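My structure is below; once you've seen it, I'll send some questions.
Excluded from the complex is one protein chain; the other protein chains are retained at their positions.
Order of writing sets the chain letters: A and B. Residues in each chain are counted from 1.
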Amino acid sequence: MSAEDLHPREREGVVNPEVRVADDESARGQDGRRLDHAEGTSKPIKAPPVREPQPRGAKIRGDRPIDQGEAAERFLAAPLHAAAHDERLWDLRKKRDAVAHGIPEWEELRELASQIKTHTLAHLDQYLEQFEAAAKANGVHVHWARDGAEHNRIVLGILRDHGAKTIVKSKSMLTEECGFRHFMAGEGIEIVETDLGERIQQLDDEEPSHIVAPAVHKTRLDVAEVFARTLGTDPDNDDAHYLAESQRETTRPHILQAEAGMTGCNFAVAETGTVVTCTNEGNADLSGNVPKLQIHSIGIEKLIPRVEHLGVFIRLLSRSALGSPITQYTSHFRKPRTGTEMHYVLVDNGRAARLGMEEFWTSLKCIRCGACMNTCPVYRRSGGLSYGATYAGPIGLIIDPTFNKRKYSTLPFSSTMNGSCTNVCPVKINIHEQIFAWRKVLAEEHHIPMLKQGMMKAAGAVLSRPAAYRAAIGAADSALKVLPRFAVYNPLNTWGRKREMPEAPRQSFHAWYKQNRMKDGGQ
Amino acid sequence: MRIGLFVPCYVDAFEPEVGIATLELLERFGLKVEYPFDQTCCGQPMTNTGCHQEAAATEALFVKNFSGFDYVVAPSGSCVHQVREHLTAIPQTEEVRKVRASTYELVEFLHDVLKVDALPWARFPHKVAYHANCNALRGIGHARPSELNLPYFSKPLNLLQKVAGVELVNLARPDECCGFGGTFSVFEPAVSAKMGYDKVADQKRAGADYVVSADSSCLMHQKGCAERLGLPLKYIHIAQVLNGAAA
Partner (left out) sequence: MSAREAIFSAIRKNRPAGDFPLPEVPMFAPLVGDDLVAEFGERLKRMGGRVAEPGTDDAFAGVRERLAAAKIVASAVPELEGNLDLRAVARPQEVNDVDVAVVRAVFGIAETGSVLFTQDELIVNAVAYLAQHLVVLLDPADILPNVQAAYRRPEFGEAAYAVLHTGPSATADIEGVLIHGAQGVRSLTVVLLPRAKP
């Protein structure tokens, strides 16, 4: 090993073409075993080196309902992407199962986490007051934002107070909710995302498609294309190590020069005023420990009462997300460093209102692990961007409509309600039951298509009248023609486009019974 | 003991053999089974689409047909799940609550109520992949789902193991939804079919000749997918296997 190996950035041609470190120790552990910790796959998933254009997400047309199915169909029309996506996320689900089954108290931990969260949410005002008081006593500036726009204005104000124009930040779903990057771009503030996946998405001008793996829908070829276009990497080099190293080398100067650092928050501890972040890259620690000004954006539902409760949540979080026992970095920010300033921005953005929704308030327990996405068979085959919302997958289906009932009215129908999401949720949110409940709310408030509701009305009319029902399917060979009217309403024969139709039997069960089991033949 | 047989609408229309097998199987245990003649549907297509009001009259008819029975038995996990968990569009009178609590899916009725310990007439010498219908698995508790760290059990596999000759094969993704999802199958056809294709490919890779399930709707979807892909898999309801169907 030479000093040069330690400092690849000192070599010429920083980004092109040989950035890979000579002593890269990533693939195998000290004992030679292949590492499968953290986010790494159990076996290499390498999409074939065939250029397949990356499928893009849902078409956004103002408040008009998102057509998730249309975007999902385009995703599946890119089979290399679809296969890699499904395989990668299923691998995470399998690893999650393996670690969960290795912990005897796993189900008890989930129950404890659920109870701690419901307790905290039911006493949220008290815990927020306690958190605020502790933070202030620690010398932290505390701000409150009713919504995303207010959050963005507050952060801008803090930056202006310091004459700061550059931010490095770690990934935060909350700032995605707030449209933070977009807003700051308009104010001339430069933001650099430091999570690799989030940086890829930023450079490609896309939203994250997954809560913990923002670019999981992209292949290395897509990343190579984005980096070649934006960072000047070798467009023909799609080696993941090269791409990751290029990102590191081009991001480091931003980290050193940034005037402010921002992070989100995984847990906010009321008793100590601590913000806890969990990352594998250590990028939240760079945001929090390098610039002179540090800002943490916190959703008000992130509160937990005491440090000791981290002993429950930290054990669940990364195991649920990635199947690893803990994230590489679990960071506890409590007081500003000497000579620096630390700010908390506590954001409501619809959370307090959701607290009042009897059937849906427990969705606030969510700790953003992404386990429900990894297990969701629909999400894995659709890609996160097909949902056209900040939150994709099962948790998105039940949260998104609280932000915009019309725009996201279709999402609760993008599910088979198979219930796997509920079983993997580390805080036991009854996700699939809430999906079911949302459908009812949306139908009652006429947020489902008139055609769909009309057909259900017609189906209900037939199915509640034995004579009409018998008339409809009495002759077995006509059942196929009328089946759409009740069992699988189907104006465009979407069944038959992809699947063979069932054969019509000789007679229905009803007719058989009448013929064989009734003495008088049913007369 | 009064037993009411509920034959779901799509079984009635498309898989009458499943209804017949269910009836005959119950009768093999010496039970007198009644088939209320005016039955139609449990209301699931409407409630799963969110249209509870549109389901109310159908639910009321279901209760009218099946009140007075000690047990209502149906060869469908999803319909039983609907009745037990979601039949709520009508006032919850004592009669309604009793019907809902008395409704059993065939496998759990055999396993939990009759406590069946032998099926001497049943012989099915084939490689079988079992498909766990999601409502049966996670909705009414047919088995321990793979996500949960709880003691293992499986009522349908327990019964299948009593059938001579059955050789169970293991799927790579045993509890993965097949993509039917009721109206999902027609409103999101692309994802639904892709899930179905992946499911039948898994069954094929596992070496199955037959796929057995406690739900005809999933089977109908999977059969359609397998035929489209040209895979020589055969699909049969567990009621038929337990009743001694040869193949």
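Convention: contacts are C-beta pairs under 8 Å (C-beta built on N, C-alpha and C of every residue); 3 or more make two chains touch, one makes a residue touch a chain.
The model shown is predicted, which means the values in this text are computed figures rather than measured ones.
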**Asked** What are the shown chains in contact with the chain that isn't displayed?
**Response** A
**Fill in**
Full-complex touch with the removed chain, picking from A:W361, A:F436 or A:W495, is A:W361
**Complete:** Considering the complete complex, of A:D161, A:E187, A:E308 or A:E444, the missing chain is touched by A:E308
**Option touching the unshown chain, where A:Q54, A:N152, A:T219 or A:T263 are the choices** = A:T219
**Message:** One chain is left out of this view; which of A:F333, A:F413 or A:W495 touches it in the full complex?
**Reply:** A:F333
**Contact set of subunit A toward the excluded chain (per top definition)** = 1-3, 5-7, 21, 23-27, 29-31, 33, 35-41, 44-47, 84, 88, 91, 102-103, 105, 112, 115-116, 118-119, 121-125, 128-129, 138, 144-146, 150, 194-197, 200, 213-216, 218-220, 223, 240-241, 243-245, 248, 251-252, 255-256, 269, 271-272, 274, 280-283, 285-286, 288-290, 300, 305, 307-312, 314-315, 324-337, 346, 348, 352-353, 355-356, 358, 361
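By definition in this document, only the chains that are shown with their structure count from here on.
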**Asked** What is the distance in Å between the mean C-alpha positions of subunit A and subunit B?
**Response** 32
**Request:** Over in the complex, which subunit A residues touch subunit B? Could you list them?
**Result:** 68-69, 72-73, 76, 82, 86, 90, 97, 100-101, 103-104, 106-107, 375, 377-378, 381-382, 412-420, 422-424, 432, 436, 438-444, 448, 452-453, 456-457, 459-461, 463-466, 469, 473, 476, 479, 483-484, 486-490, 494-495, 497-502, 504-505, 507-513, 517, 522
**Complete:** Within their complex, subunit B touches subunit A through residues 7, 9-20, 23, 35, 37-41, 43, 45-58, 60-61, 86, 134, 137-139, 145-150, 173, 175-177, 179-196, 198, 220-221, 223-225, 227-228
